[in-house]
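Here's the structure, in structure tokens; my notes come after.
In this view, the complex is presented without one of its protein chains, the others remaining in place.
Chain lettering (A and B) follows the sequence in which the chains are written, and residue indices restart at 1 in each chain.
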Amino acid sequence: MSIEIKGVNKMFGDFVALDDVNVSLPTGQLTALLGPSGGGKSTLLRIIAGLDAADSGTITIEGTNATTLPPQKRNVGFVFQHYAVFKHMTVAKNVAFGLEIRKRPKDEIAARVDELLKLVHLSQFAHRLPSQLSGGQRQRMALARALAVEPTVLLLDEPFGALDAKVRKELRDWLRRLHDEVHVTTVFVTHDQEEAMEVADEIVVINNGRVEQVGTPDQLYDEPANDFVMGFLGEITTLNGVMLRPHDIHVSLTPEVAGAAEGTISRLLRVGFEVRATVLTDDGEEVTVILTRTHARQLGLETGVRVWVTPAAGALTMPSLTAAAG
Amino acid sequence: MASPSSTAVANRSQVVTWVLRVLVVGYLLMLVAWPTAYVVKHTFAGGMTGIQDALADPDVVHALKLTAQIAVAAVIINTVFGVGMSLLLVRHTFIGKRALSVLIDLPLSVSPVVVGLALVLVYNGRFGWFGPFLEDHGLQIIFAKPGMIMATCFVILPLVIREVVPVLEELGDDQEQAARSLGASGRQTFLRITLPSIKWAVVYGVVLSLARALGEFGAVKVVAGNVGGETQVATVLVQQKYQNFQQETAYSVAFMLVFAAVLCLIVVALLRPQDSQK
Partner (left out) sequence: MASSVAVGGRSARKRRPASSSQKSGAALTRTSAFGLGVSMIWFSLLVLIPLSAIIVKATGGGWSTFESVLTNDNTRAALGLTVVASLIITAINMVMGTIIAWVLVRDRFPGKALLDLVIDIPFAMPTIVAGLVLLSLYGPQSPIGVEVSGTRWSVLLAIAFVTLPFVVRTVQPVLEELETDVEDAAASLGATRFTTFRRVILPALVPAIFAGAALSFARGISEYGALVLISGNLPRSTEVVSVRLFSFLEGGNTEAAAAVATIMLVIALLAIVTLDVVQRRVARRG
């Protein structure tokens, strides 16, 4: 195990940021810390990097107890949400910074910077200032800078949070491919479940300072430990007091299955290839259903049409504890 | 007139614009520009002779040298203090931080004569709180250079801090944390990351404090006493020469001080655009 976090607590004033967190993050993998904003995931990442200190608990990185080590002795690479580029240095100088601090020979630094800039496709910008780069380019530069020192672990704090949707998607794929090339143990924080599921080998869901569940993307999606994880990883709706995903609902125009709930379509919204229908059941429940456009057309769904809804075969359901959401 | 970006500005009636313009130019002309220009005219009424005569006076030369020494010493001390204090105020939390940041501005509102009095009460050799003890150990403060440097430091105390703090706040600590995570020590982070980023703010603060230090009058006058040419700075000399009806010399020295002040301002004005580019 590469990073061992044991019994970590952190308070900001009387706000509990982390509450007895215990996690092991495996070597060589890409792990996502996923959770809503303010849930403590960034704090945990900063504690791993040594940028914040835990009130109690221990951090072990590759077998070394790092709990009291200052950040500059932990040999971690850290990538910040807002890039934290050194504005007064050129791109090459930024990347070289960690190596210069370590007093490596000049030609070695030059060679390594060259290699890294190639890796992040920024070779032609080596002598520009960061202000001349786009957001995505700056973040790639920040990544190269963090990788330059050959860190034991690479930590990324909402690395794509400040970028627009398209660039975000590109960088996400690129990070996954980069990780397959470099194989450095990587932990990244995100509040975007799609991002986490797409990129990560393993996801740690954190909410209200606690670890809710640890597992592969499939495990989390198919076997959520609780309603929070289920709700956070994808859209949910309530049918007959049971929580399930809107696309796991079977719609028919006749009462085919016993126990199906009868209702009227109150709203129909088409978004691209998918159709979102809101069914108001006779019991007064508002159920959201997602179907493909083709399927909806076959059924002839329209507002006002009477339908019967029931969980599809093999649907993941969970008893609803909280009041129905959306 | 046709400025597509700001119709409200463009649509403004010309009358009001001109009234305001004339009012402002007139006010500044009568209050500042014309009087200042008049001193220049006064100084050069007899060509360069006024300045030459003044520089031939050993008292003048001594006073100018002393002013320069005091100002440079005070500015150096205050810059170190100011940058350090700014870092503490922006980057750290400690008890009493709020109170301290309010107190830092106090010297801006204290009369220079009060500053002088305050230092005299603590450091004079006869009845001051620490003065007799320090003089027994060979350190005279009041009526000597250390006191004059302290008085100047007091007056310029907030100037560097007021320039650096907002820049540090805007800068955020992202870059510093990134440097730490890349292995830089606290000192390396400061020298390689923080200092280059606040460089212009520091220079700006230094130039402002230098202008202020060269011109300090009341506080230095009180702590310097009237020990002839020994502890007489340029500003005090201006007053003395004027009151002794040596107006030529007074105006010449005044001109040199104004020249230094305006020079400082021009330096600052030239630095500003570079600052905003950053």
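Everything that follows uses one rule, which is that contacts are C-beta pairs under 8 Å (C-beta built on N, C-alpha and C of every residue); 3 or more make two chains touch, one makes a residue touch a chain.
Since the structure is predicted, the reported quantities are computational estimates derived from the model, not experimental observations.
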Selected from B:T79, B:S181, B:T194 or B:T235 as touching the chain missing from the view: B:T235
Of B:T17, B:Q52 or B:N244, the one touching the omitted chain in the full complex: B:T17
Where the unshown chain meets subunit B, residue by residue: 5-9, 11-13, 16-17, 20-21, 23-25, 27-28, 31-36, 38-39, 42, 81, 84-85, 87-88, 90-96, 100, 102-123, 129-130, 150, 153-154, 157, 186, 208, 211-212, 214-218, 222, 234-236, 238-239, 242-243, 250-251, 254, 257-258, 261-262, 264-266, 268-269
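Here is the rule we use: only the chains that are shown with their structure count from here on.
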Distance between the centres, which are taken as Cα means, of subunit B and subunit A, whole angstrom: 52
Residue ranges of subunit B touching subunit A (in the complex, touch as defined): 172, 174-175, 177-185, 188, 192-193, 196-197, 278
In the complex with subunit B, residue positions of subunit A that touch it: 49-51, 70-78, 80, 82-88, 97-98, 101-102, 142, 145-146, 148-149
